[in-house]
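Comments concern the structure below.
For this depiction, one protein chain was excluded, whereas all remaining protein chains were kept in their positions.
On to subunit A.
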Amino acid sequence: MNIDWAALGQVFGTTLVVTVAMVGLFTLGIVGTSRKPRQEGEAGTAAAVGGGTSAVARTGGYACFALCLAAVGYGIFLIVAG
């Protein structure tokens, strides 16, 4: 019996890192592009009460979404190339 621990460990590590990274990125995207109900104390954010997002946060958010989109594209590539 020869259990391929290396492959299993690799799958586990990759899954953990990629999942957390993807979910983290996407959440940052949501955070960046959504309204802020609470003041977070960031310097230079002149957010109006109950609405408005700083341009930096919004751009960052879109960048996060773009990275996620790229990851989805890579996923589709993996399936197609499978």
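For this structure, a couple of remarks:
Simple rule for what comes next: a residue touches a chain if its C-beta (ideal position, glycine included) is under 8 Å from a C-beta of that chain, and two chains touch if they have at least 3 such contacts; residues count from 1.
In this section, contacts and distances are computed from a predicted model.
Per the UniProt record, the chain missing from the shown structure is "Phosphate transporter", taken from the list "Glycerol transport system ATP-binding protein", "Phosphate transporter", "Phosphoribosylformylglycinamidine synthase subunit PurQ" or "Carbon monoxide dehydrogenase". With the whole complex as reference, residues 1-4, 7-8, 10-12, 14-16, 18-20, 22-24, 26-31, 33-38, 40, 68, 72, 75-76, 78-80, 82 of subunit A touch the missing chain.
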